[in-house]
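With one protein chain removed, the remaining protein chains of the complex are shown where they sit.
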Amino acid sequence: MKKVVSVHDAIELIKDGASIMIGGFLSCGTPDKLIDELVKQGKKNLTMICNDTSYPNTDKGKIIANKLVKKLIAAHIGTNPDTGAQMHNGEIEVELIPMGTLVEKIRAKGAGLGGVLTQTGVGTILEENKETIEIEGKKFIFEKPLGADFALIYGTKVDSFGNVAFYGTTRNFNTVMATAADTVIVQADEIVECLDPNDVVIPGLFVDYIVKREEV
Amino acid sequence: MKKVVSVHDAIELIKDGASIMIGGFLSCGTPDKLIDELVKQGKKNLTMICNDTSYPNTDKGKIIANKLVKKLIAAHIGTNPDTGAQMHNGEIEVELIPMGTLVEKIRAKGAGLGGVLTQTGVGTILEENKETIEIEGKKFIFEKPLGADFALIYGTKVDSFGNVAFYGTTRNFNTVMATAADTVIVQADEIVECLDPNDVVIPGLFVDYIVKREEV
Amino acid sequence: MPVAQNLMTKEKIREIIAKRAAREFKRGDVVTLGIGLPTEVANYVPDETRVIFQSENGLLGAGRLHKGERPDPRIINAGGAYVEPTMGCCFYDTLMAFTIMRGGHIDATVLGALQVDGFGNIASWMIPNKFVPGMGGSMDLVVGSKRVIVVMEHTSKGQIKIVQKCDLPLTARGEVDLIITERCVFDVDKNGLLLKEINPIFSLDEIKASTGADFRVSSELCEMVL
Partner (left out) sequence: MPVAQNLMTKEKIREIIAKRAAREFKRGDVVTLGIGLPTEVANYVPDETRVIFQSENGLLGAGRLHKGERPDPRIINAGGAYVEPTMGCCFYDTLMAFTIMRGGHIDATVLGALQVDGFGNIASWMIPNKFVPGMGGSMDLVVGSKRVIVVMEHTSKGQIKIVQKCDLPLTARGEVDLIITERCVFDVDKNGLLLKEINPIFSLDEIKASTGADFRVSSELCEMVL
């Protein structure tokens, strides 16, 4: 049985300076309640790894607005002008990574692989300062695995064994992030006793803590 | 709409000398009807890529027993003495690959990655004649992507759009093989009009032909 | 600016481009559309073409925008808009989305650009120190798609976008196959740009004057279907 805990207790585990992955594509499949608590507890100097920073002062965007982040690793920040502003005035360091490379880097960490070999970014400024490898006449960029201290993820239905199932387009980065962080906290729309084993998308062994999202 | 075809017409597409991936872990999730037809049509000089060769004269084992294979790429052949015998007397060439490396090589092909970097096999005879790369003080073996002309896979429920859903432990290699072959033929226990989009494990775009397994 | 340009509203320009791009798909093609103008291409694809729209956030079979009062926030497209999934659609994670996109399983991609050139280069993701939204999934998509179709206004506020050689940071090198603007259509091949269709309200000289790259004119040059 996985620990079902309060949002306070789950987020309290996170120390200032921690690296955290946060699932979600814009606001979809984003663990908004965990984020609210992260902001409430005022964690500092975080390294945040996520697809995007959502919209101004909305879910992931609240973490930006409240300036909890020292370094951001993301694929897209165009939907949240706050992020661009903080980047331009030097308040946060931003590393932009192609979405497909970002998801593979995280998977490589979770799957125990040595890194990623991708053609994405070859011939662009992303190639600068990167190792490249020639394979059968084609150039590939080598990218290292990417893990984190914590993953804050979303699940539509989570069972008491930690198994997670999803509805709609909410899976996005939640699945790979669950494999690549030391501690994985899932925000559940609904907690059930036991999911149909054929419906499980994230096997329960990856999940450490479950927080129920109370309907507002 | 994907083409629902007869088993004869589907297998007739395969030419002698073709490379074929076949899903299944032993007999579980193995497209037995497609295999029967492959044997019936007597394809020759095949390169067969699969987890194992099942049991003597049973599903994948029939392909071995009927000597259709020139080269076999597999993780385990211990359950079928025929395979070992043909290997030892030089009738077939066998390349043994660790299961986790085999599945990643196939995925790398399907996902457009340059290869796989794994610690599996380091310090063993598998390292011989392989490129190795040192990453942060650890040695990794580089393995190339692995694709095939055809993938013969199993699906529990397949819809008319080619989407595939599974029951139990039948997924195994079927999922990755669907992404890595030029032509993908799925044997369906059941064909339905439209699956629940949340239940789909193999997105329909990977599937070219659907064959219904008639109950014997 | 050519006089003819004034005859077209912004909406008309977008319509011309989107309509023309919509003619590029074969029956059953799996297509990914970029945000903005490319999204409008879907409006002009006839249903019988059975094109399947793939959305990088994890949806194969994205349909029209949700029109009802209470959209389901759990189903969005890559632009963040609530959409209605089509019959036969399926959902997946980002890992599968990019297996599809980078792995060569997308038949055609339609996206916008800041600059393109005759080498097939495309710049679409940043203007240093000015506009840095990030590349999102565009780099993987352009590298992995079987065909890359750039749709954009021929010029932007009078500035040339089809250039001799891109000087903005590239999204990818040598990947563009076709360029569609409101004025013309260029094939991009090994020898550079080939003008194959022209909007009849523009002259060849006007095209030349508003295009920064050298181009050949196809022996089969024809009028753009508007």
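By written order: A, B and C. Residues from 1 in each chain.
Simple rule for what comes next: contacts are C-beta pairs under 8 Å (C-beta built on N, C-alpha and C of every residue); 3 or more make two chains touch, one makes a residue touch a chain.
Bear in mind that the values here come from a model prediction, so they are computed numbers and not experimental data.
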item: Contact set of the excluded chain (shown chains only); value: A, B
item: Identified contact with the non-displayed chain, of A:56, A:123 or A:204; value: A:204
item: Omitted-chain contact residue, chosen from B:19, B:120 or B:198; value: B:120
item: For chain B, residues in touch with the removed chain; value: 25-29, 51-52, 74-79, 84, 87-88, 96, 98-101, 103-104, 107, 118-126, 156, 166-176, 201
item: Residues belonging to chain A that touch the chain removed from view; value: 1, 107, 109-113, 159-161, 163, 179, 194-195, 197-198, 200, 203-206
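Following the convention adopted for this analysis, only the chains that are shown with their structure count from here on.
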item: Approximate Å spacing (C-alpha centroids) for the pair chain A, chain B; value: 32
item: Chain B, residues touching no fewer than two other chains; value: 111-113, 198
item: Residues of chain C engaged with two or more neighbouring chains; value: 91-92, 98, 102, 143-144
